[in-house]
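One protein chain omitted, others in place.
Chain IDs A, B and C follow the sequence of writing; residue 1 opens each chain.
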Amino acid sequence: MGRAIQARLADQGVDVIGWDRDTAAMQRAAERGMTIAAHPRAVADAADGTVISIITEDGGVRSIFRGKDGFLTGDVRGMLFIEMSTLQPMTGRELAPAVEAAGARLIDSPVLGTIPSARDGKLYAMVGGKAQDVDAARAVLEKLTRKIVHMGPNGAGYAMKLAANLGLAAFIQATAESLALGTREGLSIQQMIEVLGDAPTANGWFAAKKKLLLGEPDDITLDLKTLRKDMLSAVATGALSGTGMPLSAGVLTALSAAVAQGWGDKDIGELVRFFREHMGQKLD
Amino acid sequence: MGRAIQARLADQGVDVIGWDRDTAAMQRAAERGMTIAAHPRAVADAADGTVISIITEDGGVRSIFRGKDGFLTGDVRGMLFIEMSTLQPMTGRELAPAVEAAGARLIDSPVLGTIPSARDGKLYAMVGGKAQDVDAARAVLEKLTRKIVHMGPNGAGYAMKLAANLGLAAFIQATAESLALGTREGLSIQQMIEVLGDAPTANGWFAAKKKLLLGEPDDITLDLKTLRKDMLSAVATGALSGTGMPLSAGVLTALSAAVAQGWGDKDIGELVRFFREHMGQKLD
Amino acid sequence: MGRAIQARLADQGVDVIGWDRDTAAMQRAAERGMTIAAHPRAVADAADGTVISIITEDGGVRSIFRGKDGFLTGDVRGMLFIEMSTLQPMTGRELAPAVEAAGARLIDSPVLGTIPSARDGKLYAMVGGKAQDVDAARAVLEKLTRKIVHMGPNGAGYAMKLAANLGLAAFIQATAESLALGTREGLSIQQMIEVLGDAPTANGWFAAKKKLLLGEPDDITLDLKTLRKDMLSAVATGALSGTGMPLSAGVLTALSAAVAQGWGDKDIGELVRFFREHMGQKLD
Partner (left out) sequence: MGRAIQARLADQGVDVIGWDRDTAAMQRAAERGMTIAAHPRAVADAADGTVISIITEDGGVRSIFRGKDGFLTGDVRGMLFIEMSTLQPMTGRELAPAVEAAGARLIDSPVLGTIPSARDGKLYAMVGGKAQDVDAARAVLEKLTRKIVHMGPNGAGYAMKLAANLGLAAFIQATAESLALGTREGLSIQQMIEVLGDAPTANGWFAAKKKLLLGEPDDITLDLKTLRKDMLSAVATGALSGTGMPLSAGVLTALSAAVAQGWGDKDIGELVRFFREHMGQKLD
């Protein structure tokens, strides 16, 4: 996603200075015109006011802000940080005062959308932060998005993103349990997918993934280990705020098993096959 | 649903002779032109070859076939029974030989669709049974449906219906957990519903139920006690065929709690509010 | 267990005529003095009034009663069948009328206890059936048990056994989750087991299995595929009678995964290691 955002911004005439902890990925970005920085602090030093970050998990984000050579080790007075990762709300609430203490501003702005929609500037941004900071970010966010919704204070964007991904993970696991139920009763997967594609729960994700669900090769849009991390975050956030989430916990169990069995780098749609093949077996 | 089917068949020029265990409902059907029979056997006696049944649960269906004054207590040689309830596959597999031993034929043909789509003949039939029996049923089913899919032998239609309803129940409970997660982080329900309506999991059911989810009064399309019964059937069927279904079990827990708390007659969409109000609470 | 019961009965001076679908097992029993019958019916034909059965699952029991060469294919008038398997209550309620229609009587009498306790006549029998049939069985059951409890009508013994095994499976999975939780926080398994052995939940099973839990080889007292079958039965029974069982469903998920991954023949205590190794993984 980071690369697609850089490409989109470049198309829109923005010069991007960037850093990636994966050196090979950074090299490829350089070939596409990105100026490379030595570390996060160097990105912030060179930026003319706005820094976007998007990585996989909470620990990594803490580290690029507060770790060795992190953003906040330099002079960031007046800067605006647009944090686009999918994190726990408490991480946003914890980082914001540190950023403000350094004289800068932080919003969380995770997005809904695919790589192609990022390339076309059609993402959907769910933003948490102070209203004036969200307004300050609009000029940049509008180059990337079709819609910007201000959900509330810092962390509110992350909360919305976790809620949305919870729904996606649940839909995939529900499909897994439906197909496992049906195939053990002798139904064909192909017919089941045809019917489910016409059910009131049919949705855009299912339409886009039919091929994969039928066993054909397909692009990876999001991998299982990342979706599992999002569900771990959702369940932990729910537990900390006082609600037991029985469906989410069930989904997390299946995702954790898939990752533990070595399926973490596969597309999230492969959870359906994993569940059928690895989480049950007919009685004799 | 039974009433809508009767009305549709009447519109299509079919004389319907019927029976309902709810006397008041039967009286209303009589006012709309249905000839009333004294019991299931009298329906079969008076029918000219085809009998449709649709009621709520497995025990009731066994009883209208095999109980006192049930279909099979009369002479049903040559009859075709089209069973449209949402049942466990094993019920279909258990009834079929009894029907055949009586010289008649049975198919299971549960449907996807709403009351209005039944009135318009736009249901979606998922059929289990022998191919020739399914073919024999087409003339009648075509008056009611936009699509007829033959899923496999007796019970296969029920298996597909349970798989589809599992997905619907999971979607509702996922929405419940998403909204509980978000509102405890301070998000507004209205905004969350707006975002979820634009997510890759957005679907026809969600679009139709936005008003209800926002707390406005709405029609009941399916009640919680019936959806719970379907999930009990799905979990039992999965358990008997050898798969633990962690998501479905989580959904069933929430549905069972809602019914036990007296919400059984409310619309399935109300599970979202039930979960937020009755299944968790912020820590101090 | 079947072999231990035969040995105990032989010690008590009872001549046992038996059959086993595993020919090798039957041969070993013959070497220990059991008279071999060609099939279940031949057992009933040769018995002088009482037939004991104990096998793994519902389908098998239906088959030895009602299948080809099953008990009920012969003349069983006046016989008493003591069925000691761990089954679903509905199986007991379904078989009893068939046995009675053949002029015989049936009780379900599953037991708590280990192989050594069977050898010593120290089992604990939970019995379902008519009071007079239970009384008729006492002479035989007393040779095998330290206690006989009449739980209710046919199926009640099975219900109690499922309830007891549910607790055992839950304890093992709770131990699995405790140890996974602790070891990911850096605790040593050895110390955790020491503390848990002193906690208010410490019990006889845990004391007997400490070695296994610490990774040392140990005898198999019950295998994972059998405990999984019992949990499938418990969850199906609960679903059919109207309760969602969230803990049991979670346990079943772990057991199903273990069996699907090839751990079905290992001791039930190995679920603890399976869960730690195959159902989760630290985040980066």
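Criterion: a contact is a pair of C-beta atoms (placed from the backbone, for glycine too) under 8 Å apart; a residue touches a chain by one contact, two chains touch by 3 or more.
Note that this is a predicted model, so its numbers are computed, not measured.
Chemist: Considering the full assembly, with which of the depicted chains is the omitted chain in contact?
Modeler: A, B, C
Chemist: So which of B:A29, B:A159, B:L232 or B:I268 would be touching the chain we can't see?
Modeler: Here the residue in touch with the unshown chain is B:L232.
Chemist: Of C:G33, C:P97, C:G167 or C:G215, which residue touches the hidden chain?
Modeler: C:G167
Chemist: If I consider the whole complex, including the chain that's not displayed, which of C:D120, C:E177 or C:D218 touches that chain?
Modeler: Of the listed residues, the one touching the omitted chain is C:E177.
Chemist: Among B:Q12, B:T35, B:Q190 or B:Q261, which residue is in touch with the absent chain?
Modeler: If we include the chain that is not displayed, B:Q261 is the one touching it.
Chemist: Give the residue, chosen from C:A46, C:A98 or C:L247, that touches the chain omitted from the document.
Modeler: Result: among the candidates, C:L247 touches the missing chain.
Chemist: Need a quick check: the contact residues on chain A for the chain that isn't drawn.
Modeler: Touching the missing chain: residues 231-233, 235-236, 239-240, 242-246, 249-250, 252-257.
Chemist: Where does chain C touch the missing chain, residue by residue?
Modeler: 89, 112, 124, 126, 147, 149, 151-153, 155-156, 159-160, 162-164, 166-168, 170-171, 173-175, 177-182, 184-188, 191-192, 194-196, 198-205, 208, 234, 237-238, 241-251, 253-254, 279-283
Chemist: Name, in rising order, the residues on chain B that touch the hidden chain in the full complex.
Modeler: Looking at chain B, the ones touching the missing chain are residues 57, 59, 229, 232, 246, 249-250, 253-254, 256-257, 259-261, 277-281, 283-284.
Just so we're on the same page, only the chains that are shown with their structure count from here on.
Chemist: Using Cα averages as centroids, what's the distance between chain A and chain C in whole Å?
Modeler: Distance between chain centres: 47 Å.
Chemist: Going through chain A residue by residue, note those that touch at least 2 other chains and give them in order.
Modeler: Touching at least two other chains: 246, 249-250, 253-254, 279-281, 283.
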